[in-house]
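Missing here is one protein chain; the remaining ones are kept as they sit in the complex.
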Amino acid sequence: MNALRIEGLRVSFDHPLGVVRAVDDVSFALRPNERFGLVGESGSGKSTMALAIMRMIRPPGHIDGGDILLGDTNLSTLSGDAIRRTRLAGIAMVPQGSMNALNPVMRVGAQVADAMRDHGVQPRDIDQLMARVGLPAGTVEKYPHELSGGMKQRVCIAIAICLRPTVIIADEPTSALDVVVQRQVMRTLAVVQQDLNAAILLIGHDMGLMAQFVDRLGVMYAGRLVEIAPIAEIVRKPRHPYTEMLIASLPSMDHKDALRGIPGLAPLLRDLPSGCAFHPRCPKARDRCRAERPLPREIEGGVLAACHFA
Amino acid sequence: MRALYIARRFAVFLLIVWLAASLNFFLPRLSGQDPVRTKLLAEAQLGGYVHAGIEDMVKEYNQKFGLDRPLWRQYLSYLGDTAQLDFNYSISNYPRTVRDLIAEALPWTVGLLGMTTLLSFGIGSFLGALLAWPGAPRWMRYVMPPLWALHAIPFFLLGLILMYLFAFQLRLLPIFGGYSPGASPGFNIRFVLDVMAHATLPALSIILVATGGWALGMRGMMVTTMGEDYVTFAEAKGLRASTIFLRYCVRNAILPQTTALALALGQILSGAVLVEVIFGYPGIGALLFQAIRENDHFLIQGIVFTVIVALGFTTFILDVLYPWLDPRISYQRT
Amino acid sequence: MSFRVTTPLLQADRAGRIYGSGMLGSARTVALDDFSLSVGTGSPSITAIVGESGSGKTTLARLLLGLTTPTSGTIRYRGEDIARLSGDSRRAYRTDIQAIFQDPYGVFNPFYRVDHVLTTPVRKFRLASSRSEARALIEQALRTVGLRPEEILGRYPHQLSGGQRQRTMVARALLLKPKIIIADEPVSMVDASLRATILGSLRRLTDELGISILYITHDLATAWQVSDNIIVMYRASAVEAGQAEAVVKTPAHPYTKLLVGSIPQVSLTRDWLATEPDVQRPEERDAACRFADRCPFTMAVCHTQRPPLSRISPCHAAACHLHGQHADLAAEDLNDVLA
Partner (left out) sequence: MLRYLKRNPSLTVGIGFLGVLVVFIAVGMILIDPEDARPLSAPALHPPSWAYPFGTDRQGRDLFAAMVVGTPLTLRIGFIAGILGVVIGTILAFVAGFYRGIVDTAIRGVADIGLTVPGLLILIIIAVSVRGGLTVNQMALVVASLAWLNPTRTIRSQVLTLRERGYVEVARLSGMNGPEIIFFEMIPNLLPYLGATLVNAVSAAILASIGLEVLGLGPLEAPTLGMTLYWVNFNAAIINGWWWWWMAPIVIILLVFLGLFFMTVGLDEIANPRLRRSI
């Protein structure tokens, strides 16, 4: 059985100029103990995905359809209090590393303790929990402003694992951290994941980070999933033109050559191009791409791409 | 860090005391002539047995603040007197001292203001917080707009209206004073109830006006706080709505409100002066009104000084308590 | 000792910047410590200043642009302290040295249309004698950075994409025909697919228009891709400097090594997480060498003596006792190792 399965998820936001579809018919699954990545640029809907899986979309946004299955529980039909209990205990989130995920006026330990208490668990062994994410003793007594960015993010990881969830969603966990600290935090995340045998959904925009961390990768463009494949396949041979160009636009440390960006602009979600949303920027686009929306299909074992010519 | 912070706040408090004292001394002298002297001389010329004492005061005043003495000497002896809380005799209540009169009136005002400030701050902040919360009860939608409208009205104006409705028309509550004439002051049920009945209308007019302001401020802070990442993360932690509301939203949103409390105290007091005047409440405000009417400069100066010192001190206490509410503060550079 | 025949166009001369007065217990932060660098000498080039947040790279940019004043040392334009520039030389400084900033949204005043940011320099520096001439200038600058004027002019900033906005800012800088552009994290808030385009246009400015660029970034990978020289900063000082190739391919300072190893690469070799955990000895934070607390090679001398820059090769220097056998390079001669 899958640790987490998303089936036909659709999320939209009401906007004065029309409805914005941020997540459009997305399906994928995380196997137990798997590291799955979801990569996309700003406005691709990847962070909305994270909130939708946690059932935390706030108005004017709403989930329009689809199923979110955590093990055999369908999160999309759970009542308010049941979904609250599932958060953290079944599916936990490591927030964006924006330095602001901890309450500035509460001691760090208290912020772990209240998470346990609200799930009916007597808070204890918080020091041990901190040690597991590599934080020194005494951290529980500290306030967030007394910790560095990397330490704060470890505290968030400690909170995320305190009830041993089966799935951890990490939404750009290192976006505000320096590269050196980023590696330390990602290493901590990898260690606790192995401890827990949990599956990780890593959401981000950095293809390099994905290539080094995840087992399988989903690529999002304009709210749609355009490719899913094992990471080695994506690095070796990306099937969707967008994936291919995204990788090519990244600076490499191995060879120095002219940087190639992707021409054109990311589309407006409330005004998507017809057919394949990427066709205006795609060098391989044909008439068919303008007319017909390609759906994800299996190219070969475990490799899916939403392109007519993959 | 903490000690330094407190020391700095205390220095500000002393500065306020000194400024208030100096203002009292210099402002009346700005016009060129000394209005205190003018008034004293006028009273003395009236003659009569009370004014025999006044003549002594004139002598003493001239000796201390005579024009022949340099201004800085006058200023120093004034500061010396003030430091000993010696504000001289009340001109219109001679031979009572200004200090006695103030000591008599102060508990009334402190009681009225302490109660109304705490109540309106508490109720207002609570309503404001609840209003920003998505699950706000329906009745709030009908309660809040009138409260906001009331917030725009001066305290004493509402006092006048309440007085007309409840005291004059319905005759539910006493109309005037701090207690019934003829009641014997003392700590007994009868008198306490009498005092509370008299305080109800003045208190109500302050609370009804001040609550809306606190609610408005708190709602704004709540909306900002609820957009913070730590609230989103708190929700992702699967916390109960009540935990998120109290420990992650209200707890943080109340901080700027507390800072505002220090500033608001001064304004509430300004407004309360007029409420006391309207209701003839025997507090500092009414005493001040009487002093102004009778041109009793010593009394006016004494009251202004006392009130400013009291407010400065309250602010100082709030400042000292603040790092306990917000642990970041004593680390920040100010 | 080195003799310079020409005065550098822009120069940080032992410049330092300390924040916080240190009075009344407020913390003192050394943002930049005794830093010397000349820009705009020799042939046009791109020099990258690479460092983590708090390394002093942005402070350096702001000092050079005259947006902050140094607490020690001087910033010179054509040899003259920029604080004392007046009249024509001040105007020349303002036109010769231009900037591109990190946040491509915040640099636009939301009250005005995009045009405002382009017409202001034209008006203030009297670049055009008529309205139509100004318009032509602006359109030309926009086209130089690959934008279509009709898609940009007359719009409000929020109607443009991040990439369009950032390129408009490059066009703004170009209007003044500057000799130096200081680009402070120009692509860190821009999507990956657009980064390459913007960096590519920066490279062309150097190659085709002869503008020297100081590229301030936290991203060693893009620095290596576009620059000729790299200076690595760590806690207010330069720890390594030299030609880009030398710094990235044969890093000499342990911090640079750590930095190079920390960049996740799109490759089939997945060794990024497998390497040794990083050293952390917070108790050594106040050692003489500022990197001692994170360095795997810390020696006794690192605690007592600040390592000077050592000249490892003609075009490569590092401030580390591990390279103490090489000749010292005085901090003010940092430029000697740059191309």
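Read from first to last, the chains carry the letters A, B and C; within each, the first residue is number 1.
Methods note: a contact is a pair of C-beta atoms (placed from the backbone, for glycine too) under 8 Å apart; a residue touches a chain by one contact, two chains touch by 3 or more.
As the structure is a computational prediction, the values presented were derived from the model and not from experiment.
Asks: Please provide the labels of all shown chains that the missing chain touches.
Replies: Answer for the hidden chain's contacts among shown chains: B, C.
Asks: Would you indicate which residue among B:Phe10, B:Phe168 or B:Trp324 is in contact with the undisplayed chain?
Replies: B:Phe168
Asks: From the listed residues B:Leu27, B:Ala42 or B:Leu193, report the one that touches the chain absent from this view.
Replies: Answering carefully, the residue with contact to the hidden chain is B:Leu27.
Asks: Of C:Ala12, C:Leu37, C:Val117 or C:Cys302, which sits in contact with the chain we cannot see?
Replies: Of the listed residues, the one touching the omitted chain is C:Val117.
Asks: Which is it among C:Gln11, C:Ser38 or C:Gln98 that touches the chain not included here?
Replies: C:Gln98
Asks: Touching the hidden chain in the full complex, which residues of chain C are there? Just list them.
Replies: Residues of chain C in contact with the hidden chain: 65-67, 91, 94, 98-99, 101, 103, 105-112, 117, 120-121, 124-125, 169, 172.
Asks: Considering the entire assembly, which residues of chain B contact the chain that has been omitted?
Replies: Contact residues on chain B toward the absent chain are 12, 15-16, 19-20, 23-24, 27-28, 30-31, 35, 144-145, 148-149, 151-154, 156-157, 160-161, 163-164, 168, 175-176, 216, 220, 223-224, 227, 262-263, 266-267, 269-271, 273-274, 277-278, 288-289, 292-293, 295, 297, 300-301, 303-304, 307-308, 311-312, 315.
As a convention for this text, only the chains that are shown with their structure count from here on.
Asks: Compute the centre of every chain as the mean of its C-alpha atoms, then state which one is farthest from the centre of chain C.
Replies: B
Asks: Find the geometric centre of each of chain A and chain C from their Cα atoms only, then give the gap between the two centres in Å, rounded to an integer.
Replies: So the centroids are 32 Å from each other.
Asks: CA centre of chain B versus CA centre of chain C: separation in Å?
Replies: Centre separation, chain B to chain C: 55 Å.
Asks: Quick one: which bits of chain B touch chain A in the complex? Just the residue numbers, please.
Replies: Spelled out, the residues of chain B in touch with chain A are 228-230, 232-241, 243, 247-248, 251-252, 255, 325-328, 331.
Asks: Okay, in this complex, where on chain A does chain B touch?
Replies: These residues of chain A touch chain B: 54, 56, 84-89, 92-93, 95-96, 98, 100-106, 114-115, 118-119, 143, 145, 156, 159.
Asks: Which residues of chain A touch chain C once you look at their complex with the stated criterion?
Replies: Chain A reaches chain C through residues 41-42, 178-180, 182-184, 186-187, 190, 205-209, 211-213, 232, 235-236, 245-247, 249-254, 256, 258-263, 265-266.
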